[in-house]
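Note that one protein chain is taken out, while the other chains of the complex remain in position.
So, chain A:
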Amino acid sequence: MATKPGKGDGKQVKGKLRTSKNKTDGPGGGGGDADDFDAWMKSRQLLKPDDQLDLTEAELGEEITKVLTPTNTNIVRNLVVYSFKEGEFVPAPLPGNTVTLIAFAGNSLHVDSDEGRRQIEESDEIGYPLPMPNYTVVEQRETDNVDGEEGEGEEDDDGATAKDAAVEDEDVEEEDDEEAKGTEGDEGEGEGEGEGAAARQEDDEPAHQAAAVSSKKRKLINQFNYCERGALTYTNPKRNVDTQTIPPPRSQFGANVLQWVIYDSYMENFAESQKDGTKKEERKRGKREKKFRDKSAIAEQLNKKYLKCWQILERMINQNIYDDIAHDYRYWEDPADEFREGEGNLLPLWKFQYDKTKKMNVTDILFNPSYYDLFAVCFGSHDFMKQTNEGYLCLFTVKNPSFPDYIIQTDCGVMCCDIHPTYPFLAVIGLYDGNVAVYNLREDCKEPLYVSRGVNCKHGECVWQIKWGLDMADGEVNFFSVSSDGRVFNWILMQNKLWVTTIITLYRENGLVDGPDGTKVTLKSGGSCMVFHPVDNKIFLVGTECGYIYKCSTAFSSKYLMTYYAHNMSVYRIDFNRFNSNIFVSCGADWMVKVWEDMRPDPLFIFDLGAAVGDVKWAPYSSTVFAAVTTEGKVHVFDLNVNKYKAICIQAVVPKRKNKLTRLSFNEKLAFIVVGDEKGVTTSLKLSPNLRMMVKPPKKQLYLDQNTLQIGKLEKLLSLVRELPEGSTAVPDAATTVRS
C-alpha cells in the first residue's frame, strides 16, 4: 500500500511500464484493447523528442532487473546536528522508514476501549440517561428474535461493523502493513457473513451485555457523536386583538381661483381694514391722549421737584457769582457819609430782568408783605400806542437776581398788582383791558384762581391800581380796583367767581355837560391811583387823571369826603405816611411832589422835581423820609428833617435820554429800594447811612422807642409848617423848587 512505482527502486520489479510506453511494438494488454489502441495510434502522428535515445532492437530487448526494498532510500544517513551541550556535532537520530501519506481521524469509539469504559462508568455515576445507541437495541432484538427482522439487523450490523472497521483503520494505520492487511481480511470475512459476525459478537457479549443491560446500553460520546439535549417549551397560544381609532375629522372645501376673485377679495379687505383702521386710530389717539395726560401730570409733579432742586442750585450759584454784592447789600455802609452833612447816595446792587419782558415797562413794584426779599414786578406798557398783547407779573427774590421765582403771563399788559397781607400767596393783578385776575402762587401760575369775565363785570378801561381790602365781616376776601373809566370796584372772592360791586363813580364836580338831543351827561374823571387809609380802612384816597385827589369812604358811594386840587396833571401815586396817617404824599405828571395833611386843602410841602414823577413812597423806617422817581431817570430821596427844601440825594439810575424810571418801592426790612424803568429792568439800590438817619433820643428820654421818636420828629416838623401862614408856605416852596 505504501509503495509507489516511481519511488521504488526495487530490483525485482520489471519495467512493464516502460514497455507500455513504447510507441509501436509490444502487444501490451488484451487484444481488443490493442486494436483500439492501434486504431487510435494510427489516427495520430506521435511527436518524438529530439533527445530521445535511438535504441536498437537488442538494446530494447535487454532486461533490466530492479529490486524493491522496504528501506527508505531517500533518508540521509549521515546527518549531524550541533549539540550545544556537548560542544560538538553529534549524529542526528535516524528518521524511521515509515512515510505517512494520509492521516484520517475516525469518529467511532470502541465499547471496550478505555474511553468507552470510562464514559459508561461516568454515566452510571451521574445517573444521567444517555440516549441509547441504536445498534445495541438491534443486538438485543437479534438475540430475542433471530428470524423476524434479520434484514434490518443486518443493515444495522453492517453500519456498526463499518464503524468498527473505520475505528480499527485508524488504530491500525500506525501498525504494520501486514497486520493491517490481516485485520482487513478479517473484516472482509465479517462482512461477508453477517450472521457469523453477529454470532461472534454475541459470544463476546455476555460480560459486555451485562454491563450494557445494567447501563441500559447508553450511547457513547465521542467527538463526532453528539448528544442533543434541547428542551421544547410550550408555545403560547396566539390571539388577535385590534382596535380602530376614529379617523380625524374631515371637512370639504372648494373654491375657484380667478383673477377677479382675488382682486375683489383684496378690495373688500382693503375697505374693511380702512374702516377698522380709522376706528382704531381714533381709539389709539384717545388712549394716547389719556396716556399723555397721565404722563404729563406725573412729569409735572416730577418737574416740580426737580424745579425746586434747580432753584436751590441756581440760588447757590448766584450767591457765589454776586458774592460781593450780597455783602454790600447787607453790610456796606458808605464811609463818605460821615464827612458830608445832609447828603447821601445810593449804591446800585443787582439788576433784575427777565428775557421776555425786556421791552416792557415796569408798571408796578411791590414788596411781599410777608417775605421781605420777595417782590412783585408788573410788566405792561404806559404808552397808549404801543400796547403789547402780553403782560407779566414776575416775582423776584433778591436771593436770585438772575431769574424770577414766579412768572405769571397774561394776554395783555399788567398795570398793577397787590399781594394779600395775610395770605401772601394771593396776588391780584389789574390788566390794561380792565380785567382783574387773582392768582394763587402756591399752585400753578398758569391759570388764575379767579378772573373777571364778561362786559359788565370788568372795568371799561385800564385798571390803574388795585388793593386788597380788609376781610369782610363774614371772612370773605375782597379787593378794590380803580380804573380810568372813573369807577372804583369792590371785588369779593366768592366760592367760584368774583362778585363785583361799584363803590364809587368818580363824577366831576360841575361836570354836567350838554349831551346830544338836550340830554345832560355827567363827566367822570378817570381814576389813576388809590390808597387806603392805614388806620381807618373805610377811608381811601383816589387820585384822578384831572389832578384831583378825592377822599372817599367805602360806606358812601355818592359823596366825596374831601377833594384836593392836588396837581395840574394826572396824579400818579399817593402814599400815606407810615407813622402819621394824617400825612400823605402825592406825585403827578406835573413834576410836582406834594405832602398833604388830612382835611387840609393846601399841601404842606411842594417839591418840583423837574420831570414827571412816576412814583413816590414814604420810607418805612423814618417818618420824614420819602423817595420819588422821575422820568428823567433820577431817584430823589428827601428827608424833611434834614432838609425841608431840597432832596438830600438825587441820583441818576438810568440814562436820561433812553430810559425812564416808573416805579419805586422801599424794602420793609432792609435799607434798600427797588426802582423799575421803561426797559423792563428793576434796579435795587442801597440807601447810604445819611438817607436813613435815625432819631437820637434826647438824653432825658432814653427810654423812648424809635416809633415814638419818629412820630415826635414829624409832629415837630409839621408844627413848624402849620404855624406858617398860608401865603408864606408857598413862598419857601417856590424857593425850594429844584430847577432841572
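One rule holds in what follows: a contact is a pair of C-beta atoms (placed from the backbone, for glycine too) under 8 Å apart; a residue touches a chain by one contact, two chains touch by 3 or more; residues count from 1.
Here, contacts and distances are computed from a predicted model.
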{"item": "Protein name, per the UniProt record, of whichever chain is missing from view (\"Prefoldin subunit 5\", \"Elongator complex protein 6\", \"ER membrane protein complex subunit 3\" or \"Dynein light chain\")", "value": "\"Dynein light chain\""}
{"item": "Hidden partner chain, touching residue among A:58, A:76, A:255 or A:535", "value": "A:255"}
{"item": "Residue among A:266, A:292 or A:565 touching the omitted chain", "value": "A:266"}
{"item": "In chain A, positions touching the absent partner", "value": "248-259, 262-263, 265-267, 269-270"}
